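Shown here: the complex without one of its protein chains, the others still in place.
As written, the chains take the letters A, B, C and D, and residue 1 is the first residue of each chain.
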Amino acid sequence: MTAITVPEGVAARTETGRRRVPVRVWVGVGVLALFVLAALLGPLLRPYDPVATHLPDRLLAPGSRTGSGSIAWLGTDQVGRDLLADLLAGARITLLVAGATVVVGGVVGLVVGLVSGYFGGPLDTVLSRVGDIQLAFPSILLAILLAGVLGPSITNIVITLAITRWVIFARVVRASAMSTRRLEFVDSARVLGCGHLRILFRHVLPSCWQPLLVAATVQVGLVMVAEASLSFLGLGVPVDTASWGATVSIGRDYLGSAWWISTVPAAALALVVTAVGVVGDGFRDLSDPRSQI
Amino acid sequence: MGAFVAKRLGQAVVVAWGALTLVFIIVRVVPGDPAKLILGPDASADQLKHVRADFGLDHPLWRQYLEHLGGVLHGDLGDSWRLGGSALGDTLERFPATLTLSVVALVLTILLGFPLGMLCARRPGKVLDLLVSTGSLVGQAVPSFWLGIVLILLFARELGWLPATADGSFAGVLLPAFTLALPFIGWLARLVRGGALEEGAKDYVRTARAKGVPEGLVQYVHVGRNIAVPVVTVLGLLMGNFIANAVIIEVVFSWPGIGSLMVDAITNRDYAVVEAAVLTMTVSYIALNLLVDVVYFALDPRLTPENA
Amino acid sequence: GFGGGGGAPQGALRAAFGQPVTDLDPYNAATAVDEASLIVKRLVFDTLVRRQGDRLVPGLATGWERTNDTTWVFTLRRGARFHDGTPVTAADVAACLKRTRAVASAQTPLWASVTKAEARDDHTVVFTTDGPLGSLPVNLTLLFVVPAARVADPEQKRRPIGSGPFRVTGFTPSTSVELARFDDYWGGRADLPGISMPYIAETSSAITALRSGDIDLLWPIPPDQLPEVTGVKGVGVESIPSWTYYLNWFNCSRRPFTDPNVRRAMCQAVDLPQIVDRLFGRGGQQMRAPIPSTVAGYAAQEPWTYDPAAAKRLLAAAGLGRGFTTSMMWFDATGPLARELAEAMISSWADIGVTVRPQSIEKAQWLERLNSLDWDMNLQTNTVTTGDAAFTVGRLYTSKAHRMGYRNPALDKILASAAAAPYGSDRDALYGEACKIIWSDAVGLFPLTLVTGYGRSRRLTGFTPAPNNQPDLAAVRRR
Amino acid sequence: MPSTIEEVAGATEATPVARLRGVHIGFGARGSERPVVRGVELDLVPGRVTALVGESGSGKSLTTLALMGLLPSGARVSAGSIEIDGQDTAGFTDAQWRRLRGPKIAMVFQDPMAALNPSFTVGWQVAETFRRHQGASHRTARTRAIELMRTVGIPDAERKYHAYPHEFSGGMRQRAMIAMALALEPEVLLADEPTTALDVTVQAQILRLLTARQAEARMAMLLVSHDLGVVARVAQHVAVMYAGRIVEAGTLDEVYTSPAHPYTRGLLDAMPDPGRPGRLVPIDGQPPAPGRLPAGCAFAPRCRFATEVCRTDDPEALPVPGHGVSTGHIAACHHSARVLEARS
């Protein structure tokens, strides 16, 4: 009789059974919303040309007045571009790269993980070893090499980063597909006469979404940082695109004199990635505990 | 146990071979001709041919691959054209530096992360807990190269406490190791916290209390022993992570490890060194995993070769 | 420390150069003209001839004479010894020349016409060339002398034996070189007990190390970082126009740059004085010839005036009134502020309706494309390693070299006779003529010569900045 | 008028070693807590097995844990008193509790796999009790643990001392748990569903072991179970819990043969019984969620005897009418008389 007790959720539940969303998660959501908004509207509000330079205005501290009379609230960079505009334009690329990478890596990981977790057997062994190889292979090196092979472009950065990420998604999905496959409701579906495809899509796949999404929130953050690291190694976005990672990387030589060039986008990056993490944590806590089976 | 290790070793060999093949292919697919990098833009076709022949780059790919595999079996990955010596020798010469850096980073992570996690678990949801969980996110959100430089500016330039570059002293390893460790301190703390909370809610803890075991012993003996298993696993993975992540830190801090060697070798298309570095990193990663598995096996009495 | 073995002795000079030393073998193709390794090689090895300022002075050779058009006789110094104690002989020099000719490297063109070197006796070497070669003494500043038995010894890569004032005690490629004074040096014992040359990749780290006294000497300091070292207690800054300069070639074999007027329009569209002043400040000097002013063979030309309107007219005349789209490639590490320079120029060209796609690529790929002329514009730094126009102008702009698609038989002829001419005003005039053609034909846009900033501890004396970025560290003393 | 077990039992039997008086246990912050145990009264008397039965979630385990001072975090005793050996445990320090647990009061848990630490050998865990409480050396603790393991029927105890819990079968694990509980010869033994996870044959063995040891040492024992059959086999006294309250208590015979509370009756009727073939009689509806109790009697919504008064007044536990006062059969029902009648 005690066998059937509904597990208690981790997050605080209100009396009505709905769970409260902690304040910090709301803060995280707010920051993310701002970020998305900035990415969407920013370049309209503060036009930005990635190749235009204004040498007389270079290296102005935050709040300075530029030659054209406007105020550079966040300062200017080493060729005199307004950092605020740079930040807004960069938000777009950063969001695009992170989002696309996670989607591409996630889809690949989902397919591989599902197949290898559900069917198991030799296929799983082969896919798992491929994953092992990928994991044992230093991911930065892989990124460097791939970026080298593919050349600088946003698409290629996405491909590069996605290739270094898919295993993580595949592992998560595989684990959850494997444990779902062993559950009785899968047996029950088989007894009913369901085929593999139906079981995969109707029964196994739904229990993989949640861990996949949690992994995705973590990875969105890490991908943004990874993109910055690629820039540091000189393999980031093309020069004529603004990205936070690229600005942090280029501005690093000025940290001793014009600290704002590198620090402003680094802080923005840290803020957004942290917000993603907070939201991801909240999401994990809030998600139906029983959906974790 | 023997069978278990044998099986893992078999897998390890497959993985190492896969990584080796992968790097062989990618390195050769990447555009860029080592001969041109050696000779510069003025080289004549004749000179280029000469240099290519010197490094065996004129053979068909399959033959290069077979020779490469043969070489690996003899512990010979060819010579670096850039550094002159044997590629594997050059790489292994650098490996202790990377290992030192990683080990110090690991020690820092454990020394700071473990107690933090235990403290958080004692009062979940309280100020320290929130600080650590947010802090751990921030730690991973900051690009390490930026952090490294900021730390250099702070501790070496402004405060003058630590040297800015690797000078071989212990103080010299602190900054890079800390930069490497920082994102993971909070991460480990959260892991330990989660483990302690989860294990702490288990029935056996109640049993121990029902026996009248003092709370300290309950936490550190009964619970501690059970979180040791997942924590050890994670530390092993972390070490592998450090070795791989050291690349950027090594560049920032001029640390003479294989990470910076590898980056240098890639930009200069020094195939042999890239391959040697990847092999070293891969093998150390695999070895670490193997070690973790064995330790895991030793720590968790429930594991048998069957379910491991 | 890690790797590398022994360190430099107590009290050694700590000097950090902006590029890593990867190899010490004087005959390794990869480092034949690599500044970083040349700095060390000049300390560890001797050359027959040395450069002092813009004069050539005796090194291992006490004197030389050109006995006919194709023969040079060099007399060797007596009493010079290698680090292993063996004396330096003419046979060693002959072996070294043989070796350097055998190895395909960036130096190869220098030695292409030197057919052989013979030891007439222990202290006399005779060089034979297959044509007149006026620059042989200059070229010989790059021929490092090692014992004949060791010319091909792999040990030379890591623990080379030379006859220079310092010997190698430790070397970790790309990380650090440790040198100790060679007590039996023919020129007298150096003042410094040793020299240690760490490589510090990150600018901020390097500057921090200089400010905190971890290193005594740092060069080149990037222009934008000069303020971080000026005015710091105990640190002095010196600068000197170097032999390194930026060039932006137009691919003259590709439309629309086949038309010299289009190239001229591009040159007129860029406000170089502003770019050089604002971007590089003390770190750069606007160029007035396709080679830096300190290089032998330099002849100043009339600078292009900044005149976008005129540039537009020129384009219109060429049928490109609506502008055009082209691209510019470079690799990031080519020099300080490369990206910023590129962006500034691209920004200027945008004003006359020319859209330039920036292509910052990896060095390896850049090389591939450079040689196959697979580019529209190429921005790079170039160093006149020998400090002589022959090294750049003479080598790069011939039709045969075909480096930027420019073909001009008249220029070829001038360069051929300049190459054969002995040092002197005739030769200078010929190179001046060449400079003029290259400049007015706008084969490229030559924005600036880099001024190398040296940051040094005030405790150092006897230090002279060098235009080739290879200062003579043996002469330095510490207070 | 005697209204508590104490007054009834006190007259005839030894004084209880543990007694619960009006114990309320709630979750949540003080003042706004969600009560899950409401006014439990219970006496544990040496030599007697008292059973606590009731549906899942009725608060049996919490009551037991409160007696051990081991309530889960978030739960606390919000009213009433728990006395052990005459001492009120309210305000006990950790150290005071620790001194009680083992020598005075011990507990056997439901799931012996979960209740044993998987990372230590069974022997080590049994011996730990001796080491902690008596400062015994490793060697003496070991000898005594092995002896103890032998007495609870673990064959080959010498060797099994070094085995890990996962190498034990369910029955053996439960024996080990019992060994741990009995180590210091406690006066009170609490057993929370000790046989639920076991097979009938093994269950019979364990029950036999428990009752034998209990009788031998004249321990007071509280057996928590949802299995009325198990209870029938070992308990002298039965207390039936519903929604956090004890709704009926008395001797086994009284409760089983003449249940005075409709819930007890319902439970008995729902059991398949060879004597009553045909359809079973389930209790309608579902137990209320804790914290969302209906007004009046918590059982009223499911009760076929319920009247208006049941929906407004929560009935007190009163001696069952028609029974002599001395038997101590009590029930918390407005209509216990009707219930008794309907049965016969």
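In this section, a contact is a pair of C-beta atoms (placed from the backbone, for glycine too) under 8 Å apart; a residue touches a chain by one contact, two chains touch by 3 or more.
FYI, contacts and distances are computed from a predicted model.
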"Dipeptide ABC transporter ATP-binding protein", "glycine dehydrogenase (aminomethyl-transferring)", "Na(+)/H(+) antiporter subunit D" or "Phosphoribosylformylglycinamidine synthase subunit PurS" - which is the UniProt name of the missing chain
"Dipeptide ABC transporter ATP-binding protein"
Residue in contact with the excluded chain [from D:L65, D:L116, D:I283 or D:C333]:
D:I283
Out of A:V130, A:I154, A:C194 or A:A267, the sole contact with the unshown chain comes from A:C194
Of the residues D:A18, D:V36, D:I105 or D:L267, I need the one that contacts the missing chain.
D:L267
Residue numbers in subunit A that touch the chain omitted from display:
1, 3-4, 6, 183-185, 187-195, 198, 202-203, 206-207, 288, 290-291, 293
Contact with the hidden chain only, please: which subunit D residues?
49, 55-56, 169-172, 199-205, 208, 211, 226-230, 232-236, 252-253, 256, 266-274, 277, 279-283, 286
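Please note the rule applied: only the chains that are shown with their structure count from here on.
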Select the chain whose centre, defined as the mean of its C-alpha atoms, is least distant from the mean of all protein C-alpha atoms.
B
In angstrom, rounded to a whole number, how far apart do the mean CA points of subunit C and subunit D lie?
91
At what distance in angstrom does the C-alpha mean of subunit C lie from that of subunit B?
39
Touching two or more other chains - residues of subunit A:
148, 252, 255-256
Parts of subunit D lying in touch with subunit B, wherever the complex brings them together
65, 68, 70, 72, 94, 97-103, 106-107, 109, 111, 114-120, 125, 128-129, 132-133, 164, 166, 177, 180-181
In their complex, what parts of subunit B are in touch with subunit A?
11, 14-16, 18-19, 22-23, 26-27, 29-32, 130, 133-134, 137-138, 140-146, 149-150, 153, 157, 243-245, 247-248, 251, 262-263, 266, 274, 277-278, 281-282, 285-286, 289
Contact set on subunit C toward subunit B in their complex
1-4, 7, 20, 22-23, 25, 28-30, 33, 104-106, 108-109, 154, 157-158, 172-176, 198-202, 204-209, 211-212, 214, 362-365, 367-368, 370-371, 395, 401, 403
